[in-house]
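All protein chains but one are shown in place.
Lettered A, B and C in written order, each chain numbered from 1.
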Amino acid sequence: MVSVDDFRGGETAWCPGCGNFGVLMAVKTALVKLGKMPHEVLLVSGIGQSGKLPHYMKCNTFNSLHGRTIPPATGAKAANHGLTVLAVGGDGDTYGEGGNHFIHGIRRNPDITMIVHNNQIYGLTKGQASPTSDLGMKTKVQSHGVFETPLNPLALAISLDCGFVSRGFSGDINHLSSLIAKAIKHKGFSLVDMLQPCVIFNRLNTFKWYKERVYKLSDSDYSPDDRTAAFEKSLEWGDKIPLGVFYERSGPSFEDNLPALADGALAKQINHPDAGTLNKLIEMFM
Amino acid sequence: MVSVDDFRGGETAWCPGCGNFGVLMAVKTALVKLGKMPHEVLLVSGIGQSGKLPHYMKCNTFNSLHGRTIPPATGAKAANHGLTVLAVGGDGDTYGEGGNHFIHGIRRNPDITMIVHNNQIYGLTKGQASPTSDLGMKTKVQSHGVFETPLNPLALAISLDCGFVSRGFSGDINHLSSLIAKAIKHKGFSLVDMLQPCVIFNRLNTFKWYKERVYKLSDSDYSPDDRTAAFEKSLEWGDKIPLGVFYERSGPSFEDNLPALADGALAKQINHPDAGTLNKLIEMFM
Amino acid sequence: MIDTVDVGIKIGGAAGQGIQTIGAVLSKTFQRGGLYVFGVQHYYSRVRGGHNFFYARISNKPIYAMRERVNLLIALDHASIDEHLGELERGVVVVDRDSVKVDSESESLFHVPLKSIADDVGGSQLYANTVATGAVLGLLCYPFDILSDVLSQTFKKKGDAVVEKNIASARAGYDYAQKNFPGRCPIMLEPVEKPNSRMLITGNEAVGLGALAAGLKFLSAYPMTPSTGVMNYVASKADSLGVVVEQAEDEISAITMAVGASFAGVRSMTTTSGGGFSLMVEALGLAGMTETPIVIFLCQRPGPATGLPTMTEQGDLEFALHAAQGEFPRCVLAPKTADDAFYITSKAFNIADKYQIPVFILSDQYLADSVFTCERFDLDQIKIERYLMKDAELEGADYMRYKFTKSGISPRALPGTAGVLVVADSDEHDEAGHINESVENRVAMSDKRMGKLSLLRKEMSLPAVYGPAHAPLTLIGWGSTYGPLKEAVDILKAEGVDVNLISFNEIYPLPIKKINKILERAEKTVSIENNATGQFARVLKAELGFTVSHSILKYDGRPFTPEYIVRELSKMVVV
Partner (left out) sequence: MIDTVDVGIKIGGAAGQGIQTIGAVLSKTFQRGGLYVFGVQHYYSRVRGGHNFFYARISNKPIYAMRERVNLLIALDHASIDEHLGELERGVVVVDRDSVKVDSESESLFHVPLKSIADDVGGSQLYANTVATGAVLGLLCYPFDILSDVLSQTFKKKGDAVVEKNIASARAGYDYAQKNFPGRCPIMLEPVEKPNSRMLITGNEAVGLGALAAGLKFLSAYPMTPSTGVMNYVASKADSLGVVVEQAEDEISAITMAVGASFAGVRSMTTTSGGGFSLMVEALGLAGMTETPIVIFLCQRPGPATGLPTMTEQGDLEFALHAAQGEFPRCVLAPKTADDAFYITSKAFNIADKYQIPVFILSDQYLADSVFTCERFDLDQIKIERYLMKDAELEGADYMRYKFTKSGISPRALPGTAGVLVVADSDEHDEAGHINESVENRVAMSDKRMGKLSLLRKEMSLPAVYGPAHAPLTLIGWGSTYGPLKEAVDILKAEGVDVNLISFNEIYPLPIKKINKILERAEKTVSIENNATGQFARVLKAELGFTVSHSILKYDGRPFTPEYIVRELSKMVVV
């Protein structure tokens, strides 16, 4: 049996008290829960504090560029759909620099899990506003406070009919890890947006701030199958912040739509194209 | 008084029967309705069939790169907020290549009007699927038919709390031009998504196809001030396709949030920074 | 000795008038008759209207370029008369004067009532193109049955009725020409008896076919003229070879998807033109840093920015050579012809896999869209070498993705396929793939990566020398200008000029010493490039210290012709 230790990587370089520690533990726990072995998992990351996760985990990893997590994860999944592919990114990474891939990744629906370390700030570059920063937050660059309407990742994902839309909190590792496990099990693109306090640069949305506000969607009151209701729920932000699965629907994944994958993972198929077929192609030009 | 002729540009190179002709007329008509003079208007376009609009109009124009309409329009508006700034793009242009600017342009909320020639296809590059192509549409590249979930621009914009979200049809120039006029009058980022038949490459969503389906949102039945209701309405697509303003809300624009604009258009301010201020800045290093 | 047959046919008309169909049918018909065909397309960025043309040159000897003279002009629009009548050399213009009003009463004008014949015989003016095709072959006295076969094949999918109407329309055009042209057969074009195994293929199709033959499994791209043909071709054949073709939301996604697929183990490629490649630049460096093989098909068109989107230029060479921050090895190959494109594409994949680097196939609109007659591609020449570790080698190994080796090439394993962990990093990293910023590691890793370049350099093929090994005048070219240059040399030779040609197709890294040996022999050198600043000449200077003595630069968006080169050379008084 695998244990959390099997996924243990190198020394962390995050700040003491950072919300990312909870995320790291939750990711490992989720993988253990699902009985995944390190070599079965591919973690694709962007650049940012979240982008350091690959160095602190033990599994296959591809530490990509800032904002570029979803496309390489999609390509890798298409090449070897036997892999469990996780993409991890920051809020700037995923919703800012990588925003276009977020939209179209959802539309394409590869069976990958997008885990977003949403600390509502640019951590690694020392505290500029991110797309999810709350209105009015002041930084060195946003000296009059943020005035751009904060991006609501859940509402955005629901508007794109994303198959699995959820929010976790790095302060609740149990809940978060079970969310991540659910997201991995969901066939198709799944989003886990995580409230992850940055204890250094985000003095507004602190652990305490989140803790006082978060509550879990309960199975009895809320069912994640109605898109409009999910949209409405996703707008809730402020005094109360819901956690859990906001929206879920099933449907064919990207890989399901690729006939070439019918014969098994592309990466495991033989390298030589059929000579007979090639000859036929050549003859079409004769 | 200006007339539509005052905005007449060069010879068109669109296909006979193309929906873009209606768009061209509607844009001109809207400007005339609002009494705008050609030199007061700046039209920023991307690349695509829509990207040719600047050549067929007479006004200030900046024919930008594929996908890059919103940022230069935003920059130009910040530099000279006296200009009436229109951005025009294709569906590929705006929602595909330029998708990230669409999201964040809405968040930033410059007072520009984004007019999208949505023909649900890549016209200029000869018929590949666009982000809005309907499921199952076959093309040379999408040989098994489109399987990506079509992007719903209105739902997307509403999820971002865009201040003005509307849909027109190039087959109804009157309605379209009044929509465009309303959008221009709206302070902040306004979206006019236009159903614009491509008579060559889109054999699915033809003039007839649209004509049979479109209907106008009526003031009596529908009020565009509820975000969730607007979201729900925006999901209507298929047998019936609503036209009109789906969602409208007011709020400060990007320019409103820029203190530097208080003294008038940046482009009209004197070029020389105040020497006293500069000296003070220098002295801070002493 | 057989007489040389050499005929130029130009079909001019608006976009949407079916010029390409006429061109394709004619080309195929001549090729089936054992003749050599070379075809060029000239078009604009619009779907209907404007003035496009297709130019086909037909000969009984191998040909590699178009010529400026036209022997037969099919004028489907008035602009064809305005623009191309002057190019006519002892030739005939086929024109339907009922629809194209022509003032001129030039003797060369031959009225064929295309539309009314089409209406009569095919029941629709849509067949006017086929009538024109028939008329051309009638004028050339070319056997009709070959055309009828080609038409059957071309329209097979549309059903028997359509095939029959096409054949009847063609026949009517053919007969009309034979009957009405004053003095039959103004130009003769006879099929060659012996059967041949030649192909008629465009540069883009050849790249696509080369990639498929090399075992391409994943192509992600965003459409962009003139590169799209490769994506279209591969997509059309993807099912038969189990290939994934995915249209990305933008070029950043296109290349990074391909990089991800390659990392996970399959041969991957992306196709684009300069504007799209601009957006791929950061990911080029990602491939460089993570040492992930990737093939980039970069099909040049005139810039800057949107430029002349449907025309040709060789303006992106230095851009491809220097794109992306930092320094890492890359390889640039620039095919000369369609068959070269086929073989070089397969080589690109082997180089990418062997050295774990990005490899460019640098083409241009001229090569991409032109139709070449090639000998049947030889699949035996295609060797697929993946340079991957075998599962057995990995058993129990403490695998490190970036292991230091003498060659700088680290053994490559794939994630998820052998139980080992594969760790790749865009930061500077240690052998295990984890971030490491020490001085020692940085220098060692940089040396490791750059060392691969020196190795690859030794493996690069030398440029071909056409003509005598020594000559007082040496032309230097690269990539697609090969055809016009070769023919220019032929013309000059026929005029008694002692000249040779050095044509490069493996551009970077250059095997410096060996090339210097070749260049040392040269006296007067003229670098001939389809750009405004002489980029390749500058590369020769920067890389080899070699300075060309003269240059001919063409940057009007149009390809070279042999005649143009000869004219420019004589202006320079170097000839």
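Everything that follows uses one rule, which is that contacts are C-beta pairs under 8 Å (C-beta built on N, C-alpha and C of every residue); 3 or more make two chains touch, one makes a residue touch a chain.
Every value quoted in this text rests on a predicted model; they were computed, and no experiment measured them.
Among the chains present in the display, which ones are touched by the chain that isn't there?
A, B, C
Out of C:Ala172, C:Ala323 or C:Val371, which residue would touch the omitted chain in the full complex?
Only one listed residue reaches the unshown chain, and that is C:Ala323.
I'm checking contacts with the chain that's been left out. Which of A:Phe7, A:Tyr122 or A:Phe189 qualifies?
A:Tyr122
Check each of C:Gly275, C:Pro484 or C:Pro562 against the chain that is not shown and name the one that touches it.
Answering carefully, the residue with contact to the hidden chain is C:Gly275.
Per the definition of touch given earlier, which of C:Asp82, C:Glu164, C:Glu428 or C:Glu459 contacts the omitted chain?
Of all options in C:Asp82, C:Glu164, C:Glu428 or C:Glu459, contact with the hidden chain holds for C:Glu428.
Residues of chain C in contact with the chain that isn't shown?
With respect to the unshown chain, the touching residues of chain C are 44, 252, 273-275, 277-279, 281-282, 285-286, 288-290, 300-309, 311, 313, 315-316, 318-319, 321-328, 425-428, 437, 439, 442-443, 446, 450, 531-533, 538-539, 541-542, 545, 547, 555-558.
Tell me where the left-out chain touches chain A, residue by residue.
Answer for chain A: residues 13-16, 47, 49, 63, 65-67, 96-97, 99, 122-126, 128-129, 131, 140-143, 200-201 touch the chain left out.
In the complete complex, which positions of chain B touch the hidden chain?
10, 38-40, 42, 44, 47, 52, 54-55, 58-65, 68, 70-80, 82-83, 100-101, 103-104, 108, 258-261, 263, 266-269, 271-275, 277-282, 285-286
Simple rule for what comes next: only the chains that are shown with their structure count from here on.
Once you find the CA centre of chain A and the CA centre of chain B, what distance in Å lies between them?
30
How big is the gap, in whole Å, between where the Cα atoms of chain A centre and where those of chain C centre?
Distance between chain centres: 41 Å.
Give me the residue numbers in chain A that touch at least two other chains, ranges are fine.
Those would be 100, 103-104, 108, 259.
So which stretches of chain C touch two or more other chains?
Touching at least two other chains: 238-239, 249-250.
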